[in-house]
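All protein chains but one are shown in place.
The block that comes next holds subunit A.
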Amino acid sequence: MDWQALSLSLQLAAATALLLLPFAVWLARRLAWSPFRGQGAIEAAILLPLVLPPTVLGYYLLLGFGGASPLAELYHALTGRALVFTFDGLLAASLIFNLPFAVQPMQRAFAAIPREVREAAWVSGLSRWQTFLRVELPLAWPGIAAALALTFAHTLGEFGVVLMVGGSLPGETRTIAIAIYDQAQAFNDSAAAGMSALLLVLSFIAVALVSRLGRSVTGR
């Protein structure tokens, strides 16, 4: 078992889920309740990571994050660090390829809250922020939790994009999925089997959780 890779994967998954949470909530509410011009294109763009081959997405991210790109220069000026073959770049890529997993369940959860229920909160005197905390969040939390679980599990398992953007630097970019690949390539079957079994269990738990949360939304 490559504990370092497991630890890195868990850090990456947790950071992705936490950083994506506020943005995804904002975007999901926006998409659910305030239709705007070009919404279809935005929704399609969010879904792209689901259908694009990870190598294609990884290739474009590599272009965008590469040393000469404006984004990389800006990031370097701000932090002194690079975006390719670093944990930072991996995290940035992870935020992008997880967008559909984070936004979609939340959007469905917010869209299920009737407009009148939010309006009832407003005419009852609750500010927009109080309405969000007291009414919207408690009603949408199964969707939000499902989004977090999906994002977490998907980050643990992502391979192609991670390999393209991060490579396989121990302690920096070698996630557990990459470690499994490396061990399998080296015919180290027992290590590959152990780590694969662990990922299998973690993924199963996440998916079971999502399906249970989904039932609690529809069963209400």
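Side notes on the structure shown:
Everything that follows uses one rule, which is that a contact is a pair of C-beta atoms (placed from the backbone, for glycine too) under 8 Å apart; a residue touches a chain by one contact, two chains touch by 3 or more; residues count from 1.
Throughout what follows, contacts and distances are computed from a predicted model.
Look at the chain that isn't drawn here: its UniProt entry, checked against "ATP synthase subunit a", "Cytochrome aa3 subunit 2", "Protocatechuate 3,4-dioxygenase alpha subunit" or "ABC transporter related", names it "ABC transporter related". Which of A:74, A:117 or A:205 touches the hidden chain is settled by the complete complex: it is A:117. The chain that is not drawn here is touched, among residues A:32, A:135, A:179 or A:199, by A:135.
Mapped onto subunit A, the interface with the missing chain covers residues 114, 116-117, 119-127, 130, 134-135, 138-139, 220.
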